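Since the structure comes first, as structure tokens, the remarks are kept for the end.
Note that this complex is displayed minus one protein chain, with the remaining chains in position.
A, B and C are the chain letters, set down in written order, and residue numbers restart from 1 in every chain.
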Amino acid sequence: MRIGVITFPGSLDDRDAQRAVRLAGAEPVALWHGEHDLRGVDAIVLPGGFSYGDYLRCGAIASFSPIMAEVIDAANSGMPVLGICNGFQMLTEAHLLPGGLIRNELGSFICRDQKLRVENVNTAWTNQFEAGAEITIPLKNGEGGFIADAETIARLEGEGQVAFRYLEVNPNGSINDIAGISNARGNIVGLMPHPEHATEEGFGPDTAAAMRSGVDGLTFFTSAIHALISA
Amino acid sequence: MSTPTTVSAADTVSNAAATPDRVQPFGALGLKEDEYLKIREILGRRPTSGELAMYSVMWSEHCSYKSSKVYLRQFGDKVSEKMKKNLMVGMGENAGVVDIGDGWAVTFKIESHNHPSYIEPFQGAATGVGGIVRDIISMGARPVAVMDALRFGAIDDPDTARVVHGVVAGISFYGNCLGLPNIGGETWFDSVYQANPLVNALAVGVLRHEDLHLANARGVGNKVVLFGARTGGDGIGGASILASDSFSAGGPTKRPAVQVGDPFAEKVLIECCLELFRDKLVEGIQDLGAAGISCATSELASNGDGGMFIELEKVLLRDPTLTAEEILMSESQERMMAIVTPEKLEGFLAVTAKWDVETSVLGEVTDTGRLVINWHGEEIVNVEPRTVAVDGPVYNRPVAYPAWIDALQADSTAMLPRASTPDELRAQAVALLGSPNLASKDWITNQYDRYVMGNTALSFPDDGGMVRVDEETGLGFAVATDANGRFSQLDPYRGAQLALAEAFRNVAVTGATPVAVSDCLNFGSPENPEVMWQFSRAVEGLSDGCLELEIPVTGGNVSFYNQTGDVPIHPTPVVAVLGVIDDVANRIPSGWQDEGNNIYLLGI
Amino acid sequence: MPTIVVEVMPKAELLDPQGKAVAGALTRLGKTRFSAVRIGKRFEVTVDGPVTDEVLAEVTELANDMFSNSVIEDVVSITVAPDVAPAPQPDLAVSVETTDAN
Partner (left out) sequence: MPTIVVEVMPKAELLDPQGKAVAGALTRLGKTRFSAVRIGKRFEVTVDGPVTDEVLAEVTELANDMFSNSVIEDVVSITVAPDVAPAPQPDLAVSVETTDAN
């Protein structure tokens, strides 16, 4: 199973995403923004970071990268695509996912261990979670407020496309506490928090059991592997 | 100035020889008369305005360490064999390098960006992070962590919020965007820092032994290449520099004293430099710091074969109206200078093109022993590089024991009233809990990304930050920074030692073994004999302490002139200690977590 | 060289946390006669050559597709400012004049 991680200028969590893919048992494949080549991967991760410095709008300049043409085609034909943080922003800028992400309500960057509820376990990246599972993974962003017009929100809610919801604290003012969404087909998922930072004991968020022991993020990647195997 | 020059007609070497009596604005550039006369003596003529620009920035306190040099030698002199054992590169280079075993090495350094951070807190602090990170890259290392040691004025002063929020947002913006985890630091409020906050930024990098690079210009015919951001007017009014009667006709040039940082450009520059090193396409890379091209050319040439020829008009400009002198002094950020052999130039340019990094070949290494800089075909600089970069003035400034210190020491806590009732005790406890210096710093650290890179084993609120270097073995390092200006005001010798001991302890309690020290010495004006006394005592204390603990100082930074009016800040020697741990899985976090653990109090 | 100025505003107050924050600060400062603040972007695009209809069409396309995100923003104006000096003098910077909205 080969999962590609695209590096854009300014991507930061690309190596972490590759590590997470490896820890989950798949083969990470490094992809480069400037090429038109997906190297035959089975799934794609758009990693976190500050592509092009987050200038203009987060993810906007990256969404014009050469490789995005291939990503859009692959995503539309059903390949699992995960956008994490800046990757989520790119997916909205590329109109693969609806809505947009704006500056956090309180203005500043925030880094915290964030509790989420998995609202939809029928996506390529969540199928190994229990329905309604509560997980904790790191969140770190300056522009993570999810917004969309009322009609879009109603559609997302009505059709189960809200994939994750913030619990306890809504860190950025997202409408309806939305932390992540999927497309109708469930192969494209985007979220602001970072599953790849909760995949290795000792380097993840704190849990009740022990400090830095949280590995809830691993299930995103094992879900993708499962989706690919059973497809 | 009697004969002003313009962009197209810069002051040439021959013009300087022909007009020896021309009055030059050395004072406005921060040079003393005897320093100016010394430059004339070295050159055997008056300097051109370009040479004057170079000497003035390179002979500034900030770049030349002219007041501190005689003391800093102690760090190199007071060393045991054990202290030298793991030191791959010691003081004097961009950053010290320590062998941590298994073929790995760590480089780290702490540096101040105090004055710019008062003028423009956000950009000042941001570019402080950017600058220290470039020092790390130039050694051939990948930067892997940053820390920040901060001092602000009184928390209830109306200006403090401007400075605090600007500084923290600037560090957060630059460090997060660069993708470097922030693993710790300090925050302290005291009115002595009101108009002079301290912003000390630390960066750590890791490298394989064979990847170590030193910045020097060797190999006659090798190309001198400038790459990264374009050169603009940033920071020309900064440092000690440009006054209205300086260089150009048509009235004073109004240049801002601040630099604007572009962390994205720096992130790309990091990846680009690492690829250049990896593919062995460069002989050496030097970062462009405070004195920009003046510094990079003269230092590279001094550390190499001694000669260099540069065509300054080849510098890519953001602002085409810049004069030659301004180009020499510009502090534009996110620039690097490389030495490249002619055969590898093509490969070099391919890598910079891949990363969209603009590059221009400025000139080459020569065997003339001279640094020659031309501007549109005319020679505007012809100097022996060491006279600019190495053999600057050295002062043995007067020191005076501060008369007030005895009274200050005598006024001890023993004189304070003790709480005698539970209510008084309670009131004291509440006052302590509510004091900004003891309160939680979460509101700062929550703005810093501690997760990026996936190797952070310890960070806030732990006593020291810890990062895994080798994913296979778990080999890692820990760092802590500490300082206490109030102790140092009472006794700079012991104050510096206490800072060292505290940082040493903070590293030791993580489970790592302390191995090296970097320091940032923040003091008032060296022209004040009492400040000079404080400085001399602090350096003596720190160097004695390091000898006692047997860990070497690998580098650091001196920041003088930290004062409001005539009132100096408390002497604030910030000490950073680096430790090594065989396997970060064995780290010890600060918090207690498991029921049934025993609690012991160690020490006295 | 001629400059084309493109102005982009957030669609509504809801989408403009920065504007809301500034409006809040004004209220705290007692500046109560300002009931709302919205913060958008102003792009100055320098054109290499004359501003033809074709150039304008290209900029309009860029304004809609790249400079703004139609989910959250509107392009409120595109104007040509021929041959402006690179930067106005600080002291002359504030010129108060009444114009029509775009």
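FYI, a residue touches a chain if its C-beta (ideal position, glycine included) is under 8 Å from a C-beta of that chain, and two chains touch if they have at least 3 such contacts.
A quick note: this is a predicted structure, and the numbers were derived from the prediction, not measured.
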Omitted chain's touching partners, listed by label
A, B, C
Options B:D99, B:D319, B:D391 or B:D583, residue touching the unrepresented chain
B:D319
Give the residue, chosen from A:V21, A:V45 or A:I61, that touches the chain omitted from the document.
A:I61
Name, in rising order, the residues on chain C that touch the hidden chain in the full complex.
1, 3, 7-9, 11-12, 19, 22, 25-26, 31-49, 55-56, 58-60, 62-64, 66-67, 70, 74-84, 86-88, 90, 93-102
Of the residues in chain B, which ones touch the absent chain?
119-120, 123, 229, 232-234, 255-262, 264-265, 318-319, 332-333, 356
Hidden partner interface residues of chain A, rising order
52-53, 55-56, 61, 64
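One rule holds for everything that comes next: only the chains that are shown with their structure count from here on.
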Can you give the whole-Å distance between the Cα centres of chain A and chain C?
32
Can you give the whole-Å distance between the Cα centres of chain A and chain B?
37
Touching two or more other chains in chain A are residues none
Each of the following residues of chain B touches two or more other chains, namely none
